[in-house]
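Excerpt of the complex: some chains, original placement.
Each chain gets a letter, A, B, C and D, in the order it is written, and its residues are counted from 1.
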Amino acid sequence: MAGRHYVKFTFLKVDPAWRRRDQEARRLDKTEFAAACNDFAEDHFLRAYSLVGTRGDTDLMIRCVAPSLDPIHQLHVVLNQSGLMRYAHTPYSYLAMTKESVYSDEQQPLAPREGSDRRYLIVYPMWKRRDWYLLDDSERMRIMRGHIAVGRRYGSIEINTAYSFGLDDQEFVVSFNADDPGEFLDLVQELRGTESSAYTLSETPIFTCISSSVERALDALDGETVAAHPTAS
Amino acid sequence: MAGRHYVKFTFLKVDPAWRRRDQEARRLDKTEFAAACNDFAEDHFLRAYSLVGTRGDTDLMIRCVAPSLDPIHQLHVVLNQSGLMRYAHTPYSYLAMTKESVYSDEQQPLAPREGSDRRYLIVYPMWKRRDWYLLDDSERMRIMRGHIAVGRRYGSIEINTAYSFGLDDQEFVVSFNADDPGEFLDLVQELRGTESSAYTLSETPIFTCISSSVERALDALDGETVAAHPTAS
Amino acid sequence: MAGRHYVKFTFLKVDPAWRRRDQEARRLDKTEFAAACNDFAEDHFLRAYSLVGTRGDTDLMIRCVAPSLDPIHQLHVVLNQSGLMRYAHTPYSYLAMTKESVYSDEQQPLAPREGSDRRYLIVYPMWKRRDWYLLDDSERMRIMRGHIAVGRRYGSIEINTAYSFGLDDQEFVVSFNADDPGEFLDLVQELRGTESSAYTLSETPIFTCISSSVERALDALDGETVAAHPTAS
Amino acid sequence: MAGRHYVKFTFLKVDPAWRRRDQEARRLDKTEFAAACNDFAEDHFLRAYSLVGTRGDTDLMIRCVAPSLDPIHQLHVVLNQSGLMRYAHTPYSYLAMTKESVYSDEQQPLAPREGSDRRYLIVYPMWKRRDWYLLDDSERMRIMRGHIAVGRRYGSIEINTAYSFGLDDQEFVVSFNADDPGEFLDLVQELRGTESSAYTLSETPIFTCISSSVERALDALDGETVAAHPTAS
């Protein structure tokens, strides 16, 4: 199992009361939060995303990856110390793990892809219907190949599949790197007609996440510009 | 894909505590919110609606359209700076995109319709059953034509279909321009008997939105009249 | 469509914090709320109900009727100005419209019944299964007549059917005037055995509402007696 | 219908903020609540239960019975005056009515059983599947007799069935007097194998309620002992 990684998606929503704090207090709250992220990112993969304008129930997402649960637990303990977490809650949280795919003959990376930081990350938890798992292997392989063939025609979109069986509520956390959400929309609509689609039990909520630095994602919470915060580089 | 637009429906609910603020503070809170909307509207399509009296879980809806996600994200960042958003949350939010219909032989506008600002906009997210997508194209075309034929008999009602596959939880956001909600009620009831209706998985919540200026929709929140606010023209 | 009316059911729940306000402040909060109701009732139908002791999630219901949405919107704007709405929210809200029934050969009044103010109003939203709408008209007529025949044996109970297709989440809002909820219980239990019952998709939540003046329904919120409030006659 | 009674189950959850009040204020808040219960209990049946340690979403349940809705409404109006209700809400509430059973040949008491105050009361709302009601009477009788036969082998457990059709969301509120919850667990598990079990649509949430005086149930909220409150006998 060497090489498998834990992946954690933590979605935050800021209490409107936080915006009533004065600007200097908010600046400090954000700096503490960013410092925790940046410390983690020295040794591990961490990306931040803004959801301001794409969702109403979450403002910011942190995606972090590590070979064991310990650093992920530690990161969240330290985040809890930040001023921001005194005024924020976590409406969505997904814990998952990378794992080799049995379907794809392409290399499925066990660690986060290098160089794939596109403008958007689209994320959703997924459950398959139970009758899917009772099909025999060759039948599932045949159906998945049809699914994969459609995806290949949208070559600019990269898929990352993570597995949550027994770790968290969902079975999979699927995420996509995309520069053009409209192209992803067309792909998903086309996939509705594939045989595999009928075996999906649930694939919501769907999050369109805007790639960002940690600092920019934080600044989108109260509309301060990055330039105004020289300490958060 | 030139000409396709993003459409965002943002539904707000004001915290009852906001109404405890004094009148001048509320006036300023609303002015800041309106200013953000009006800035956006200089270059883009933006409409406001009041839901006071039609729903209990949301008070106001902003519908905005842009050719990319950037201005929509920026609008919501700036709204977050307004005093109103220190006392409001977003119980519903729908992100969608315009796209040419494969069913209708009428022109389906990719940008918002001009001159269709009727008294009401009725909006709902929609999901079709998965077996719909497994029908072959001619069968789906036949069924949709029956559906469209009923709609044409209610000629004063205009439909706007937007697509959310992969961008947000729902598959479609459907909205209707209408002057008489009672006529729309009759249409929807008649559509229950069409073949296409049996393929609908979900089409709730349904929002009856009252067309309004931004300022009037804001003033409905605390019962101040528009005339009392000369700065918010 | 002359004669059809909009019907709005607005259910309120008071924040426990409201009960911490001093008695004089609460008296004023209630007076403002009652004044808005009484202004509306000068020209329109409005009834108030208490749910204290019958439900845990709502305390008070206002049922109002008007030939257009405008006065209903205006009433709720003015209610938002009252002190009570600074400490209350709206857990349930149903918008509907009267319409002639295709099933009953009895006169179904399009305006609220006169002289039917019984001690209780029992209200619920209803959805039928989609296969109901695919039955042909004569089959639906046959099934509904069996349903109606049972209802007629409970002659003291009057039914009011309102239609919400396309205006709000539910398809119907059904309400019953009754003096004896136990008799209504027997009727509903007996209806479970009718053919029509199998076509019901959902008919909850069910609200047993106690008929009341606006003032008494407000006074039930904090246990003040009506006699103590000479300004609210 | 002489002899039928209304039964109301009111479940309370105290706001954590209530525990921040000083001890004397909490003592007074509880005394007012207990006084309202004790006044009602002079003329009517009322029992209190603690759920501290058995559930996380409710702390205390009041079960009250009366031949009409009026005293139940009055009790809840007076409870709303108590200090405790300024810091509590009602996460669950069930309104029901006693009624003679058509299945059992045992006497089903229409008023609360005398002398059946066991250590625990287990309560749940229940809905049957709609196809249950389409079976003919003899078939339903046969199935229910199998169900009842299993129950009789657990002779120390008494069942109380109340009916909610048309009064509240559920169809039944079923409650059981038991001294040993483990014995009830065995009964319920064994009933899963009966034919009647397949006709159950829902029977959750399930509440294991600890019989208590009103005063002890209140004291369990903040850990004060009964002895410390001489005014609440």
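Operating definition for what follows: contacts are C-beta pairs under 8 Å (C-beta built on N, C-alpha and C of every residue); 3 or more make two chains touch, one makes a residue touch a chain.
What you see is a predicted model; the values in this text were computed from it and never measured.
Depicted are 4 of the identical subunits; the complete assembly encoded in this structure file consists of 5 such copies.
One rule holds in what follows: only the chains that are shown with their structure count from here on.
Where contacts are defined as at the top, ignoring chain B yields the following touching groups: A | C, D. Among the remaining chains, those touching chain A as well as chain C are B.
Fitting chain A to chain D on Cα positions gives a rotation angle of 145°, stated in steps of 5. Work out the mean CA point of chain A and of chain B, and you get 27 Å between them. The set of chain D residues that touch two or more partner chains is empty. Chain contacts in this assembly form an open path, with each chain touching only its neighbours along a single line.
A list of each chain pair in contact follows: A-B, B-C, C-D. Looking at the complex, you find that chain B touches chain A at residues 1, 4, 8, 10-11, 15, 69, 72-78, 80-81, 85-93, 95, 97, 99, 130-131, 133-134, 163-169. Contact residues of chain C toward chain D in the complex are 16-17, 19-20, 50, 52-57, 120, 122, 180-189, 192-193, 197-198, 200, 204-206, 208, 210, 220-223.
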